[in-house]
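Of the protein chains in this complex, one is absent; all others appear in place.
The letters A and B name the chains in turn, as written, and every chain counts its residues from 1.
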Amino acid sequence: MKKHRWSIALVALALLLAACGDTGGETTTTGGDEEPTTTAGEEPTTTAGAPAGETPYTELNAAIAGDYEGTSVEIVAQWAPDGAEATSFDLALQPFRDATGIEVNFEPTVEYETALQVRVDGGNAPDLAQIAQPGKMQQYADAGSLINLSEWFNVDQLTQDQVAGFVELGSHNGDLYGVYYKTDVKSIVWYPIQGFADNGYEPPTTWEEMIALSDQIVADGNGNPWCISIESEAADGWVATDWMEDILLRTAPPEIYTQWYNHEIPFNDPEVLEAAEYMSQIWFTPDYAYGGNTYINATFIGNTQDPMFDPAGPQCWMQKQAAWIPGFWGENKDFTDPADWPNKPGEDVGFFYFPTIEEEFGQPVLGGGDMFVMFNDRPEVRALLEYLATAESSAAWIERGGFVSPNVNVPLDSYTTYPETELSTMVANATTFGFDASDLMPADVGAGTFWSGMVEWVAANGEGTEEIFQSIEDSWPAG
Amino acid sequence: MTARTLRRTGMPNRGGWPVKLSVFLIVVLWTIPSLGLLVSSFRPASEATATGWWTALFSPLATDWTFANYANVLGKGGMFDAFVNSLIVTIPATVIPITLAAFAAYAFAWVKFRGRAFLFAVVVGLLVVPLQMSLVPLLRIYQATGLTGSFLGIWLAHTGFGLPLAIYLLYNYISQLPKDIFESAYIDGATPFTAFTRLVLPLSYPALAAFAIFQFLWVWNDLLVALVFLGTTSDVSVLTIQLATLAGTRGESIHLLSAAAFVSMVLPVVVFLALQRFFVRGLLAGSVKG
Partner (left out) sequence: MSEAVELQAPVQNGRRWGVLRDVVISVGVIGLIWLGLRVLRDPEAFSEWGDLTGKLAQAMLALVLGIAGIWALFIVVNSLVEHLPARAAELVRPWIFVLPALAVVAVYLVYPAIRTIIQSFTEVPEGGGIFSNYIEAFTDPAVQIAIRNNVIWLLLAPAAAVVIGLAFAALADRVKHESLAKTFVFVPLAISMVGASVIWGYMYAWRVPGTDQVGFINGVIQFFGGEPIPFLFEIPINTYAMIVIMIWLQVGFAMVILSAAIKGVPVELTEAARIDGASELQNFFKVLVPSIRGSIITVFTTIAIVVLKVFDIVYTLTGGNLETEVVALRMYDAMFRFRNFGQATAMAVILFLAVVPIMIVNVRNLRKQGIEA
């Protein structure tokens, strides 16, 4: 499929994690330290501090001892070939290559999802593959394509090492199939720093303040407060689903969120409709969104914020989008290397946390992530997957920027690049980490009718909310 | 007679200004979209997304014309290899189906055998088999026979997918060749094989050339089949994969994509212009029809 990795990253499943303790719903198996996660393996090799020493992982230790020297492992990911992400990941693999003498072939792939699917179906699956959607992992697991990690992986160690909930996201029917490697944070709103300063605007910290600021901008005749658009090739609409999810996390208890993506409550539950109401307050209030609903539907997500960089001053002031967006700002488009960007994130444009709505639900964070799944079971493949679970495996990428790890052993002060410093703190302080719900719903909905329904809703300028949400509910696959 | 026929075709050469104007209008209409792309490919991204491409034409001096997009597209490593790989894939993947199809179309049209009409109907019916449906079963076969990632594998794949249209188009042409030339040829002792090589092939130039163009374009522009059967490793990766890799998606903006599109279009257009001459030669041979 032709989507970019960031657009795909949004398509997925949701999960509630609590930064401390388990507030997750029923599907979330316990993430606490004391209660060992049920491992299905006959002979779990879970004893930490295995024979060979330094790492808690058996095969990795054997690999470091040189047992698998000269073997090779193929790993694939959708990070744009020739792009910064692919380079960073390749660098992150280097310490493993150096330490073990295992040849790791990393191939970023175009048309990633289709290519991977066809390779798996054709019996030519790569050893390890990156997947953004838990739902996709479940499809592969149900089809019997994936190696069940529970049988040998040190799950206890992984549960200890990762932000609570990620092990469950990588699990299916109680067995572990995917190991999370990377997370994305979506609950942020970008704004022009100088423009705010010139007009005396303050980044809002509550929903009311945000509405007041929006009214203020309209009243000042400073154009429209919001830059919003959702056109994204075959994936139109995902930006809107992110909004829905982020708001729902702020207006309802985490259980509702979990029940929502598990379809234990209807898609159009009153709680969800209430969240939609909040959303339409920003999306469809006249003069709030730049260019109105036509702009929202007709503008490519990479151009959403162009009016913010209008030479005559910002024509729209706030954009809710994840941390990859700076590459698309104004003249930044002319440069592939972030070092050359004329509009520097953090200097020219900053972000604030998408504010709390109801006090009792604290400071939730909506995010996504990338996991690795295993198709071929060989000791050297196990070793590489174990390596990817360690904090060391992300060091090189973190140094280059653009990476937030789900691994709690990564010291917060190792994040030295903007905006990861702030984002990693935000994740650490979150009361709830909600995984992108559309990625957790069946693809027919989460990558289908939920997206297209949002597009219709926008086309109708917020009219007919109940009918549209009802039709999404109706499209939920039976069983 | 041949030279005369060439010059004096179906309609005489005497269009008035309404004819000229209509032709000109259609040409302009058909060119504007590509022209927009061409102009965009020489503009920096920030300009291309800020103003329409025609503003660059109206105020060429105020425009920050740049070759950076092309440098970006062409400067990457592997581009030359990819170009050569594309040729290695495309030329046989054009010649093989044409050869097979010409033989088959000739037999369907002029050689009597049992089941002819039925088989022909099946082949034509296969025109509609959606490509995507074939991928997985075929990949299993490829995996079993070790054809994955080989040039032979992708030649055959493109042959398979292109054959129904090839047979269909060539049949339409070949079946309309006049009967008497075959009769006289057989009287002169020709076998079906020699009749094919000495009569059918030379007489069918227009149809062969027409199909060659379409198959060439299809294979040259193909991304899906190459991706699935050939893969992305640099020793076999073709131009479309290289360009898709580079341009990513539209997300990476119109400026790179437009340059990439023009790089990939150069050869097909040249091929068309070159083959136009074969059209003419084919028409010379075809004049026996008259």
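Points worth noting:
Methods note: a contact is a pair of C-beta atoms (placed from the backbone, for glycine too) under 8 Å apart; a residue touches a chain by one contact, two chains touch by 3 or more.
What you are looking at is a predicted structure, and each value in this text was computed from that prediction instead of being measured.
From the set A:236, A:269, A:334 or A:380, the residue in touch with the chain omitted from the display is A:236, counting the whole complex. Screening B:107, B:227, B:241 or B:259 against the full complex identifies B:107 as the residue touching the chain left out.
Mapped onto chain A, the interface with the missing chain covers residues 1-2, 113-114, 117, 139, 231, 233-237, 290-291, 294-295, 297-299, 307, 442-444, 447-449, 451-452, 455-456, 459, 471, 478-479.
The rule we apply is simple: only the chains that are shown with their structure count from here on.
Centre-to-centre separation of chain A and chain B, using mean CA positions: 42 Å.
Those residues of chain A that touch chain B in the shared complex are 2-4, 7, 80-83, 107-111, 114-115, 118-119, 121-124, 232-233, 300-303, 306, 330-331, 333-334, 336. Interface residues of chain B, counted against chain A in their complex, comprise 44-46, 49-50, 68, 72, 76, 135-136, 139-140, 142-143, 148, 223-224, 227-228, 232-233, 241, 244-246, 248-251, 253, 255.
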